[in-house]
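As you look at this complex, bear in mind that one protein chain is not there, while each of the others sits in place.
We just call them A and B in the order they show up, numbering each chain from 1.
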Amino acid sequence: MSEEVKKKKKYVPNPNSAKYKLGKIVEKHYKEAIEAKANGEKIGWCASNFPEEICQTLGIKVVYPENQAAAIAARGAGEKLCNIAEADGYSNDICAYARISLAYAKIESAPEQDMPQPDFMLCCNNICNVMIKWYENIAKEKNIPLIMIDIPFNPDKEVSKEQIAYVKGQFLEAIKQLEEISGKKWNENKFKEIMKISNRTSKAWLEATSYCAYKPSPLNGFDLLNHMAVAVCARGTVEAAEAFEVLCKEYKENVKEHKSTFRVEEKYRIMFEGIAVWPHLRVTSSGLKDRGMNMVATVYADAFGLLYDDLDGLIRCYCGVPNSVCLESARDTRIDVAKRTHAEGLLVHTNRSCKLWSGFMPEMSRQVAKACDIPLTSFDGDQADPRNFSEAQYETRVEGLAEVIDSRKGDC
Amino acid sequence: MSNVDKLLAKFHEAATNPKKQLDSYLKNGKKVIGCVPVYTPEEVIHSFGYVPFGVWGADVQIKEAKRYFPAFICSIMQSILELGINGEYKGMSAIVIPSLCDSLKSVGQNWKYAVKDIPFIPMTYPQNRKCDSAKDFLNFTYGKVIKNLSDIDNIEFDDKKLAKSIEVYNKHNAAMRRFQKLLSEKPVLTAVERKDVYKSAYFMLKEEHTDLVEELNEYLANAIYDGSKTRVVTSGILADNENLLKIFDENNLTIVADDIAHESRQYRTDAPQSNSALDSLVEKFRNMDNCSVLFNKDKVRANYVVNLAKENNAAGVLMIMTKFCDPEEFDYVIIKKELDNADIPSLQVEIDRQMVNFEQANTMIQAFGEVL
Partner (left out) sequence: MYTLGIDIGSTTSKCVILKDGAKEVAKSLIVAGTGTDGPNRALNEVLKKANLKLEDVSYIVSTGYGRKGYRLANTEISELSCHAKGVMHLFPKVRTIIDIGGQDAKVLSINERGRLAEFVMNDKCAAGTGRFLDVMANVLKLDISDLEKEARKATNPVQISSTCTVFAESEVISQLSNGSSRENVVAGICKSVANRVATLAKRLDIKDEVFMSGGVAKNEGVRNAMEEVLNTKIVYSKDSQLMGALGAALFAYEKSIKEE
């Protein structure tokens, strides 16, 4: 008994820590949405890369099905919800986030991560076209409005002014539709304020991720995957900006004091490509940590750090998120990150759920590995369906990657 | 051989020998441009005097493309790249690849590195088609394709020529729609013969194809049908495998209408009158609908399929599912529900381009026929 108390005490987090603050923001985010729904407010389900500035400016409460699906998967209920969607006729080839979300829209309850049911859907397809199909189906099943901002995949390196004009037209249209749905009015000054806060948050977030470049890194790269939820759901809030600024301060101190949240010796520095394997987060994380392998680079984390000066700039940012750009742009961003962080190897998650991310990954990762002169290995997994991952395969591949890095170091 | 048999043989020959068709156009000094699913602005290509040539892959074993794609990308895309790498499209001056689904986006990106001798022309369509700002954007992206095509031979784009090409295409659309209508009244062709008519359209200049189809339509208009087959509607992306289609006839099923992307979906919408020919093409795309790769918040396609079955007195609907095609897999659930509500029996059959054994499909389709 006394031991138990002791143990519990040990785990009380420091309320001034970034980790605590970030956790609270996510908690508050869901809590407020549930309360708002109970008070009769209209709630939206929102794509992670839908311009959150619109909702923040209008003061509309939204929740993020992608965050929810990741949380449900990380807490072990991915298979259960996937099975429910499959029993309804959804193929098990479909993105597991979508399957979990469709199942949740049906059963309306999941103790792993509850959130209110939607009164409208906010869709943006800059990360993939699955978003369209997924949101269409929920809007149809629930008979609720669907607002769509189409940001086409850009085959060129530059974002054209025509694409910006097209997206801007939809952006303004979306505002009009949301004003009607919510009864709230657009306020240009508030929008400017929100843009400012969002930039402040993004800046702090990008700074935090940039500490990975230190050798050794003051953080375990997997931390970022957890903190990312805030960058998605609360970018336009002062709390988020402040929490990330605290995070920066902590990392800065770690650098000074030669400390790190990566609690073992950093023997290898790698770039991790793809979304986390949420259902097997522990296994994938310890598979690296046990070998002293730290993830110092990932494009995914930076994806939610958007910096811009004005509306056109804002739209340009949303047109340039990782999955919406051509191979060359995607490749160059990664080469840049890998070089900046001195990554020594590339570990690619071939994510069964994400056809777009995996569809030209073999070619692109070859080019990245070549340009950075680092070894490359991939493993099969899934962002939310636990059934598409093999621990044995993962262990073998990671082991192999470590051995190749070792032998290369020996060659020098 | 009767006249109609000769005609059907022509369709069959073109449908089953695309390489021969391609080489014969090339030999006659024509430039050929590959057109990847689901939609490309063929009229624009045609207006340059080039031959728009359908590139939907083929039923082959995937080997080389595995270097580029993981296993869970649809086999249409995989086989397009496979054939590209293997030189099956050699001689084409360029290939137009739209980005209407996620796998198509990847085909385009991989193409640049896998098949270096055939330049990649991206075609970007706006999904928010009805939104006002989509008009200018589509004008712009068509403009980019036009620029790429112009560069091949330094030919100027001519809107008047495009108007002529649009006429050719609208006429072909009309012939294809009439073909399907006649076949619904008198389903006298086998599923394979029917497929040949649709498939050959991809490998022929449309004016040539229209002539053949109109000739066939005249025959169909006068044909006599004894009325003993079970009428079904097919839905899906692609249903061109002969081993699959033979199962229909073996089980006395006849396809009286389809919602297949490779077949009727191509011919539903004409380019309307507009200020310029290019504007008319823009309007055409904005008017298109009832398709898994075209956004529609009301999912009207489900009702479209229900009505298609009703209007054509079909006893049931066969959902031919191309494995790993997620746009279709999402739509399936909603369509199935609407069909159930309308008491129309339906069956999902999963296929892919690497399938050699159709035993399960056979059993399912036979049993479905027995249920009907």
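The rule is simple: a contact is a pair of C-beta atoms (placed from the backbone, for glycine too) under 8 Å apart; a residue touches a chain by one contact, two chains touch by 3 or more.
Note that the coordinates shown come from a computational prediction; the quantities given were computed from them, not determined experimentally.
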Of the residues listed, A:Glu86, A:Glu193, A:Glu207 or A:Asp312, which one is in contact with the missing chain? A:Glu86
From the listed residues B:Glu42, B:Asp240, B:Glu283 or B:Glu350, report the one that touches the chain absent from this view. B:Glu350
Given B:Leu26, B:Ile155, B:Met288 or B:Met364, the one touching the chain that is not displayed: B:Met364
Name every residue on chain A in touch with the hidden partner chain. 79, 83, 86-89, 91-92, 380, 385-393
Where does chain B touch the missing chain, residue by residue? 323, 345, 348, 350, 352, 359-360, 362-364, 366-367, 370-371
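In this text, only the chains that are shown with their structure count from here on.
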Averaging C-alpha coordinates per chain, one finds the centres of chain A and chain B separated by a number of Å equal to 36
Where on chain A does chain B make contact in their complex? 88-91, 93-95, 98, 125, 128-130, 132-134, 136-137, 139-141, 145-146, 148-150, 152-156, 160, 162-163, 165-170, 173, 326-327, 350, 352, 355-356, 358-364
Per the touch rule, the chain B residues reaching chain A in their complex are 67-70, 72-73, 99-103, 105-110, 112-114, 122, 124-128, 131-134, 136-137, 140-141, 292-293, 295-299, 321, 323-324, 326-327, 329-334, 336
